[in-house]
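One protein chain is absent from this view; the other protein chains keep their places.
Going in written order, the chains are labelled A and B, and every chain counts its residues from 1.
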Amino acid sequence: MSMIDIEHLNLTFGKGRDANHVLDDVTLHVEENEAFGLVGESGSGKTTVLRCLAGVFPFWTGKLAINGRPVDHKFTLERCREVQMVFQDPYGSLHPLHTIATALSEPLRIHGFKDRDDRIDDILRKVGLTPSFRYRYPHQLSGGQRQRVAIARALILEPRILLLDEPTSALDVSVQAEILNLLADLREAEGLTYLMVTHDLGVVAHLCSRVAVMQKGRILEILDTADLTKDTEKNDYTRLLVDASREYSHELVHAATEVV
Amino acid sequence: MTTPKLQVEDLHVQFASEDGMVDAVRGVSFTLGQEKLGIVGESGSGKSTVGRTLLKLHPRTARVNATRLQFDDIDLLSADEKAMQQVRGRRISMILQDPKYSLNPVMRVGDQIAEAFLVHYSVSRTEARKRTLDMIDAVRIRDPERVYNMYPHEVSGGMGQRIMIAMMMIPEPEIIIADEPTSALDVSIRLQVLSVLDDLVRQRGLGLIFISHDLNLVRNFCSRVLVMYAGQVVENIAAADLDNAQHPYTQGLLASLPSLDNRRHRLPVLQRDPSWISV
Partner (left out) sequence: MTATSSSLAHGGDAPRSHWAALLDNSKRTLRRILRNPLTTGGLIVIALLVTIALFAPLLATHDPLIQDLNNALKGPSAEHWFGTDAFGRDIYSRIVYGSRITLYIISLVTVIVGPVGLTVGTVAGYFGGAIDTVFMRITDIFISFPSLILALAFVAALGPGLDHAIIAIALTAWPPIARLARAETMTLRDSDFISAIKLAGASPLRVLVRHVWPLCLSSVIIRLTFNMAGVILTAAGLGFLGLGAQPPLPEWGSMISAGRSYMVACWWMVAFPGLAIMMVSLAFNLLGDGLRDALDPRGE
């Protein structure tokens, strides 16, 4: 029994002729304290999987379970304490008119915590910020700082699972390393389980132990990230993604035109 | 050695902002011949500004200064708007990031490409149409006749970008400036678009300036790389020699990129040195 169990997950938008089969029989399991990556290109459905777990799309079919307990279609208050999400765009994931203190205290208020100030100071320190950031507004922070606040907000309710939606792709390259290091440290220190969506294989290889390759709503294969660079048997599409993230060459292009 | 097509010496660009004049580009110098030059930098490094300044596409409140801003026989610095209109598209073209925003949504794509040609050359519409179809074929789009009649929203990302390339190449420019042309595209599509760009640049002997934030992409695609930081060029090096980069910013950047082949437990974090900003 794993931390996250996804079995035969299906999701369709629209009906009849316009039906868009966004997720097609997705099955995967994430163990406790594991970091699991979901890679694919646009339209692969990887972000949709996260959103189903987060309760954004309540009309999925199949089986979802967190820590052995099946998950409701509707989002419940208990799920907040188990699963949280870090969004891609640090500029859009914080309310522009709320101070950092407000953004961090609100989840605590909703769940009736009394020692809010201490918890806020604590979490700020954990993500590498100081308490002096409490009364700043998002537009006064850099991209990396905002993403740290977003991570703090996700962790303040002490979830077991973090869903990460391209957490570094909107950040400058030089800031990416800090955030990736922070995420790796936090997973170890807090015993978290990560399910991370990204299109960058380098990021997946750094943070995750296993990865599922998705295309057009289906999982093509699941493999250990260590095997990505080894010459093991893999799906052609996976091979294409691996090669593309290494270098550009004419041979590669030929392969690309065939597979896609 | 042929003389370089483009010579930029000590380029300075300042923008007007709420807090006064802000330096966007500070003392950038480089030359461009028949080669693929990459300009790499993060947001705020000034790389896009350099590209736009070459075509004088900056806001009127901006201040541009240079010792030399020479394209062939034209002094870009002193060229007026009329002279620049002869240069833009016809001799120097620019490909932008997202075809969604660069293509006119209410005009058929074929007509837009044809218009790009008709603006600079007076030929009959039939002739322009024929050239357009040839160009659409040259960017490896199948069934040019059908695609000619499509509207931008009917066209996928990779095809849209190739249409942009067609539109920008049809007036037969000598230099192409590509500003993050593949950043909005999926990895597999990216390769196709890059290959099209590569072939056309080679076949026609053009100069290409490839502006991007993706150092890995640029080092593989271009022959020479300029690394920009805070408005200055901190590294001007052949792509093949990037591993021997001299400037600590470049070294730090290269080291901090997560890589499939070089897995490390902790990524070295780039430490910014304030001395990099002053020259």
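Just so we're on the same page, contacts are C-beta pairs under 8 Å (C-beta built on N, C-alpha and C of every residue); 3 or more make two chains touch, one makes a residue touch a chain.
Quick caveat: nothing in here was measured; it's all calculated off a predicted structure.
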Of A:8, A:63 or A:111, which one is in contact with the hidden chain? A:111
In the complete assembly, which of A:85, A:173 or A:242 touches the absent chain? A:85
Residue among A:4, A:52, A:141 or A:201 touching the omitted chain: A:141
With the missing chain put back, one of A:99, A:169 or A:209 would touch it. Which one? A:99
Which parts of subunit A face the unshown chain closely enough to count as touching? 54-56, 75, 77, 80, 84-85, 87-89, 92-97, 99, 101-102, 106-107, 110-111, 132-137, 139-143, 145, 150, 153-154, 157
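The criterion applied here is as follows: only the chains that are shown with their structure count from here on.
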In whole angstrom, how far does the Cα centroid of subunit A sit from the Cα centroid of subunit B? 32
Residue numbers on subunit A that touch subunit B, as the complex places them: 41-42, 172-174, 176-178, 180-181, 184, 199-203, 205-206, 228-229, 240-242, 244-250, 252-253, 256-257, 259-260
Which residues of subunit B touch subunit A in the complex? 42-43, 157, 186-192, 194-195, 213-217, 220-221, 252-253, 256-261, 263-264, 266-270, 272
